[in-house]
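Only one protein chain is missing from this complex, and each of the others stays in its spot.
This part shows chain A:
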């Protein structure tokens, strides 16, 4: 599995103008009636692998479809380099798209589907291009001649990726690409995505699963409730997520005595009696999980249940944008002068809203890109 590199984008050193394989979003909003799906997002997706992370319904797909030219921004501009994307079919020479929807032309075989993609791109040697793309996703076996509607979800996903790669695009957009894949296929696609990023291509994939992003992306953009919540190096954002205060639900043989012991020991930032147990706010995740059983033992209390009450992504992201974290540098998103490089700081945005939900629509004065 080898990918030709992209010499034109191998050295992204301080470009004077827009980078030709960087997708720029400038104050992009998209609303449906009174519901805002994407709200005033500005970001630049440059060479390398970027993960677009956010809980379900955060607006990831909406944003990705605007980048792919299938949705007009209600206001703001989406461009690939200096070229506008909306209503510009020429950009598909540079963009490959893997949509989230499972449906494909089920009456075609996998090979016919990818070959048709190659022909639609008017490639000089469509068969060779289709064969290369099918090889990249390990689909050149007997299964290639089966109708797509007989494929498993993972196989469909692979031919969709092959069809998107058939013209060797400089920019690859993938919407929840690992859905439905078995672990082996998932690892293989992750490897492929990493290779594409390493070869200088711009790869953006959306996901609501932290671990997927962790394995593939150097750089992440976090979207919450349609707003750009954070931008930066994955490890930095991951640390913020782990080090945040955690809320645990605790059931024990004597909740009141345990609450008193926890407060006396200063093991918790706050303790409150909840229905059937205690709600404990831990300031330091590691210290608390180490301390809790010891405090309980010393107080002669048996622990029946300890479970995190806020482990879902919504809670994690809400924390990220709530302004409660310390030591985070507020700042604006990267501008069109150049994308943030891998390893850059995590930058939760100061202007992000505190919680998910419909937001008031901005005035309809902006034109589509």
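Here is the rule we go by: a contact is a pair of C-beta atoms (placed from the backbone, for glycine too) under 8 Å apart; a residue touches a chain by one contact, two chains touch by 3 or more; residues count from 1.
Everything that follows uses one rule, which is that contacts and distances are computed from a predicted model.
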Answering from "Carbon-monoxide dehydrogenase medium subunit", "Acyl carrier protein", "Cysteine desulfurase" or "ABC transporter permease": the UniProt protein name of the missing subunit is "ABC transporter permease"
Residue among A:103, A:128 or A:264 touching the omitted chain: A:103
Among A:39, A:75 or A:117, residue touching the chain not depicted: A:117
Which listed residue (A:25, A:58 or A:203) would be found touching the missing chain in the intact complex? A:58
Name, in rising order, the residues on chain A that touch the hidden chain in the full complex. 37, 56-62, 64-65, 68-72, 87, 89-90, 92-93, 95, 97, 99-101, 103-105, 107-108, 113, 116-117, 119-122, 163, 175
